[in-house]
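Quick one: structure below, then a few questions.
Heads up, one of the protein chains got dropped from this complex, but the rest are sitting where they should.
Coming up: subunit A.
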Amino acid sequence: MDLSSGPQNLNPTIYERTEERTVQASDYDNDASDEIDRREIFDLIRTINDPEHPLTLEELNVVDLDGVTIDNQANTVRVQFRPTIPHCSMATLIGLSIRAKLLYTLPSRYKVGVNIIEGAHIQENQINKQLNDKERVTAALENNHLRAVVNRCIIASDA
């Protein structure tokens, strides 16, 4: 992956952010139980920063609510994302950041799948394979340099 060259997509289109989730009365009721839903997963990943721009994945429309599916019975989560341009070299890094964020924050009972939306990237199959290979993801996150880059993407989210 070539991280040193300048940004590839110099003038990306920027999308509006969704409003914060409204808190309902039932949210304060300790006895009612709230299942993890699509919106909650989306809230976890929408604040991830793009590696190139000072913008979040949501603002670049890389991820949206429709791209998230969750099945609480089968304990699976699937996230589909759309790189801003079809030859984006950052696609793997974005996918890795999404994986890392979900790895840190999602209960371990879920099996997570991260994919590129069909037809959104020229190397789609290759990248999907990389992202969903457990060993390769673990190895990538153990690489100090790569981990620092990924952490930078997911850390600034609450600042």
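Things worth noting here:
Quick note on the criterion: a contact is a pair of C-beta atoms (placed from the backbone, for glycine too) under 8 Å apart; a residue touches a chain by one contact, two chains touch by 3 or more; residues count from 1.
Going forward, contacts and distances are computed from a predicted model.
Only one chain is not pictured, and the protein name UniProt records for it, out of "Auxin-responsive protein", "MMS19 nucleotide excision repair protein", "Erythropoietin receptor" or "Histidine-containing phosphotransfer protein", is "MMS19 nucleotide excision repair protein".
Touching the chain that is not shown, out of A:Ile85, A:Leu106 or A:Leu146: A:Leu106 (per the contact rule at the top). Touching the missing chain, out of A:Leu65, A:Ala139 or A:Ile155, is residue A:Ile155. Mapped onto subunit A, contacts with the missing chain fall at residues 13-16, 23, 27-28, 30, 33-34, 36, 40, 43-44, 104-109, 147-148, 151-152, 154-155, 157-158.
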